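Only a single protein chain was left out; the remaining protein chains are all shown in position.
A and B label the chains in the order they appear, each numbered from 1.
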Amino acid sequence: MSAPDILVVAETNRGKVADMSLEMLGAARQLAAGTGGKVIAVLLSADGSTYAEALSAADRIVLINDPLLAGFSPQPYVAALESVVKTEGPRAVLIGSTSIGLDIGPLLGAKLDVPVINGCRAVSVEGGTLKVTAGFYGGKLLADVAIAAAPVILLVAPGAFRPTQQKGAAQVETKGSPVPLAAGPVTFEEMILPDATDVDITQQDVLVAVGRGIQQQDNMEVAEELAQSLGGALAASRPIVDQKWLPMTRQVGKSGMIVKPKCFIALGISGAPEHVEGMKDSGLIIAVNTDPNAPIFDVAHYGVVADLMDVAPALTDAIKGG
Amino acid sequence: MLHHENFPLLASLPTSEKIFGVYGAVWVIVLTMIASAVFAQRMYRLLRVLAQGRWENRFDHPGERLVLFLKEVMGQSRMWTGESIINWAHPLIFWGFCCFVAASALMFTGGMFDPFLPAGWHVPQAEEIPVLGTIVDVFAVLVFVALLASSIRRYILTPPGLQRTADATIVVSLIAALMVTFVLSEAGVHVREAAAKAAGESPEGWGQTWLPAGAATAKILLGLGVAEQTVISIGLGCWWTHLFILLFFLVYLPYSKHMHLIWAPFAVFFGELPRKTGTLEAPGAAEEAGTETAEAAEPVVRQLGAFTWRQLMNAYTCAECGRCERACPASASGAKLSPRQIVHDLKEFVLKEGVKSIGRAASNGGGRALIGGIVEPEAVWACTTCYACMERCPVRNEHVPLIVQMRRKLVEQGKLDGTLQETLMSLQRYGNSQGASPRKRFDWAKDIPHPLKDAEKEPVETLWFLGDYAAYHPSSARVSRMVALMFQAMGLDFGCLLKSEKSAGNDVRRAGEEGLFEMLAEQNMQALKKARFQRIVTTDPHTYHTLKHEYPRFGLDKPVYHYSEILDEAIQQGRLNLKQKVEGTVVLHDACYLGRYNGIYDPPRRVLDALGLKRLEMPRNREHSFCCGAGGGKIWMEDDESVTERPAVNRIREALAIDGVTHFVVVCPKDLGMFEDAVKTVGAEGRLKVVDLGELVFEAI
Partner (left out) sequence: MKIAAVVRQVPDLIEPVEIAGSEKTVDLDGATFRVNEADDLALEQAILLKEKLGGSAVTVVALDFGDIDNTLYAAAAKGADRIIKIPYDQQQPPAPKHAAAIYAEAIRGLEADLVLVGSYAHDELESTLAPLLAGKLDLPFVGVVRGVRPSADGSSATVFKEFPGAAVAKMNVKLPALLGILSADEPLRYVPVSRIRAAMKTAKIEEQEAPVPAPASAATIERLHHPAAGAGAEILKGSVEEVAAKIVSIFREKGVCK
């Protein structure tokens, strides 16, 4: 008989609690309301004390500190979590679909022999059954899944939930790892951060992003001019960065940066989920694409079905001229 | 050997004198034998290198080949058009050369054997033979003048692509020297015979040959106060000089670009037949995937074997005139391609590495590889396969097949740019270059009132094969819709391969992916064999070309037409009611694959005229049309960084320079997109409208 609590595995990113974790606390709140349980946030680190405040939406904040948890390594992380889960016996464990979560989620699920659901974007409790809506097939398909067993590991899709404003009891417990941790065969050596000299697109008010529709590297000039006319910067979807037409620091999406500028102009971007994840919270999204069925038009506020090589220069002119 | 008395002018040739105790004739025989041996050995080596090339059948249709040879080699027909000065100078030099071959043959034969002939026997020299002598004499002057003019062109005007090499200078100087020595030796003989006549010894028949140049030169020299004996001595000296120059030439020739005069006749005879213009040969069984990754690792012999013998012959035949480069749209745009340079690089490779490699067994050469090494990949990828180079080349060099062969190698080695790679993967997976679902290929026809017939389900008279761009590209798809309605309006019984059509593969082939081309052809043929139809029509010249010329190999045996031919025919037969008046002043852009490749210039013109439009001609029209830059897979590749002006922009500027033109008419789906973009780039949207022929006809009905 499991407790109705919801466990959230929180993560930090460059010294801050990740937005993903705050979103998961929001999802957990929803679930906990249905199960009548508490929201427990778990953070694995070498020194988690500084993050407690950020996790105050939870009822309990469990900080597991151990030097072996300083840099990510699957084995110690999974071992520590496994022990926490066995102790707490939650109804569900929420893990972010991040590069850490995608490793530990399935590994934890295998260890505990419990189901793992990918891409969760909606959660509810009906009767005693926990239900989630998960997205797969590149976002083209949604599955309504019911899970009777407990716990279930939910890999949560970024941006699917809003962080909750509700504050929890925020009881902090700091302890060492409940089980002795071994370094394991995978060791973290160092984090290589991107080139700090390039523009930080996460700090820009205006971004003009180019995708496959730009076709030729020369054509990017037109986008650059538009960006400059608005005092913004050039960004790109993955294919452009793969071609090395722009550095990785300009990549918007799951693999690159998550951005929330005031204005995001998508030129020739189809709107694949991995990219949309990176920009959907932008203030104003304008998309230009020759394909009227491009998924980008679902997330954009305004759209133009035309050739970006026509629209971008005209827009630059209108901005300068007006 | 004819009677001495009848040909007394040269009575005794200079070789009947003894020099250093040996008859001059013997010297000549010995030297000639040595020179011939050196020449023969070099030619033998060159032929052996040629033999490393793959087999290609160029022995078919000998009658047509002979006609080509007579027209283009003997008649010099390709020299007459396109470029000034050289259009008269080179034919003169060549015809002069032909005459001098005869004269020199007589000179050598006489020089070697005359002293040993029985009394009364003599090998006549050209100067002694009426008419021939005069012709040779006059040509000596004409050739000299032509050399002067062509030297001014080469050294002062210097058109791009024409080189001022030491080789060129040597050759020009030597030929000039030959002409000068010939005329001077004539002058010497003239003076000697005049003196003999004056002394009362005039033999019979003296002066029967009119040698105006020789006589005039003698007069000038004497007039300048040169002593008679001096003139005679100069003449004698020039006779020997002339002979030695010829011997030297014999040895020098196969080491110089001037050997084009030996190879060109063969190159033209074994050249690409007009009926087969632009048809690529199949490379035969796929070579074993080599394990070499380093460029230089492949043995030279294998590198040579990638080309056919006729392709290797390009290396020998090229006279480095640069006409190809001057015609090339890629060169004009600033890209790194010069067709002349590619042939030159092949020549370098063949002459250096090729000749070395047959010296020792299986030697590696150790030098740079040809493809990807000496010839940079950028140069190879820059070609649009527009055929302008081959259309101009006076010796029928085959730049496009060479480049395609090089591309085949680069593709095999995986050295292609990312965008091209994506396109080829899309073709492999979906049968189209657009990365689009094959099920959407006929979406453009969704809303036409009478749905298209499926040629695989019901028999039709005409099968309309669309091609990727006509089906998927927004502007061209719009035109396809109009064409469908027009076909229906004119009562054409037509259908399409609604479920199975894939890209015909013309540009896949020219991009060097031969295997993919074969796969597409086989897949298309499966559907074509199932479908029942009498003929094929297409709006796409690239599709037209490959279906017509390259699909028969896969079993296609129905005639193929371009829609302009069908429209032309329909208008002439009155099946199209052109009731609406269409306004505008139009120019027609001759599409490469329709015009140069297939000679279809008039049907679109007739259609435009039938519409009552005012039609002007582009300065570069018909076979001189300037490519839009999309062909050969270029439309699928990233732009070259070095490009300063895209070919399509160049062409639109040319159109804009014509007074009063309102419409730029194209007959190819790729042209439509390329020129629409170019008009935007130039900012001429209001002034010039790019329109497909079909659109205009549609307006008229």
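Throughout what follows, a residue touches a chain if its C-beta (ideal position, glycine included) is under 8 Å from a C-beta of that chain, and two chains touch if they have at least 3 such contacts.
All of these numbers come straight from a predicted model, not from anything done at the bench.
Touch with the chain omitted from the figure is made, among B:G75, B:G515 or B:G612, by B:G515. Screening A:P4, A:G26 or A:G256 against the full complex identifies A:G256 as the residue touching the chain left out. For the options A:N118, A:T174 or A:T290, the residue in contact with the chain missing from this view is A:N118. Looking at B:A315, B:V400 or B:L416, the residue that reaches the missing chain in the full complex is B:L416.
Where subunit B meets the omitted chain, the residues involved are 286, 288-289, 293, 411-412, 414, 416, 418, 421, 424-425, 428-430, 435-437, 439, 513-516, 518-519.
Remark: the residues of subunit A touching the chain excluded from display are 13-14, 18, 71-75, 98-99, 102-103, 105-107, 109-111, 114-119, 131, 134-149, 152, 184-194, 202, 205-206, 230-231, 242, 248-249, 251, 255-258, 262-263, 283-287, 292, 297-306, 310-311, 314-315, 317-319, 322.
Heads up, the rule we're going with is that only the chains that are shown with their structure count from here on.
Centres computed as Cα averages put subunit A at a distance of 60 Å from subunit B. Contacts from subunit B toward subunit A in the complex involve residues 418-419, 474, 638-639, 677, 680. Of all residues in subunit A, only 215-218, 242-243, 290, 309-310 touch subunit B in the complex they form.
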